[in-house]
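A single protein chain has been omitted from the complex, and every remaining protein chain is retained in its original position.
So, chain A:
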């Protein structure tokens, strides 16, 4: 019933708006701009948020990393001994569940070894690029990742390799994501791929493990990681990944550093940046994304508030201008509800006009942003959501002025001001 009465009122509302062209156009324009900017900004927030909450696939809350640099003048054999001794010591530390050595860690933002995987030795097309971690038989347990198929490395498969040595392990473990890209038919396990230095058999497939570069939303190789059975003997240094039993890592980190300090003469560990937990690494690596998301949210919030404020201001002005007309309508029998509905309907119409224009602007803005910032295309459901939000915002904003209008007594009609 109320709906029908509102509908009946639409014609006079439109006619009345014709008398306030400029003010109407201003609100329409404002709503349109707000929809265009806010929908794009909130879409950016959503993409950043999805990006920064991607899991690494590891047991992040229980892992910390020690970046250990070797004192100068040690040869490969000495470094190899160092790593073996250190790992044995680390695994003995109370509270440590497991540990392994590598050249990089997830969320490091760099450091991993880029590795092209070919299906044939003489492949001409661009090979599948992946990011490799040096790993041993403890890597899977330390990272807290799981084998979806195949087997883990055996201790005797782990070889020591230096930065200039050829990397040609007999078997490698790759992630499900990399496996599906190499062999879309799902037959990856047991197949051979070709590394730069020779063939390797895929002996295991991991459910998931993120590479060490995780800084871009368009990188498609973040999930395509490879475990190479190797102790990587970089004369510069090594990273130790350590998984603890409990989430309280401070005492375990202190104990681990103390254990390494027993052979302190061979190493340097930066007192400030030498140790980092995976959760801290996550915070650091996604700082930019968090910053973008936070900024865009704040600005969108301000934007919506400004628009609401504008609607309140202009509607109040309209109400005050039309006090006499409202009084006449009331004298002729209009209820307070009629007046309320009038203003809500009017606002709904104006905002609707703004939304039509705004959808167009938002679409164009998205095209522009896609071009400049490599932003993905906005999915179609963002705009209806934005439209709904603005309609609600308009209705809430006009509520106060409309109530004020509804309170205008009929006697105003015959009073001269």
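The rule is short, and it goes like this: a residue touches a chain if its C-beta (ideal position, glycine included) is under 8 Å from a C-beta of that chain, and two chains touch if they have at least 3 such contacts; residues count from 1.
Just so it is clear, contacts and distances are computed from a predicted model.
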Omitted chain (choose from "Multiple sugar transport system permease protein", "Sarcosine oxidase subunit alpha family protein", "ABC transporter ATP-binding protein" or "Histidine--tRNA ligase") - UniProt protein name: "ABC transporter ATP-binding protein"
Option from A:294, A:364 or A:414 whose C-beta touches the chain left out: A:294
Selected residue (touches chain absent from view) among A:46, A:89, A:129 or A:382: A:129
Residue, one of A:12, A:94, A:114 or A:170, that touches the chain absent here: A:114
Chain A residues touching the omitted chain (full complex): 22-23, 26-27, 29-30, 33-34, 36-37, 41, 44, 69, 71-73, 109-111, 114-118, 123, 127, 129, 164, 166, 194-197, 215, 236, 268, 270, 287-288, 291-292, 294-296, 298-300, 302-303, 305-307, 309-310, 312-314, 316-317, 320-321, 373
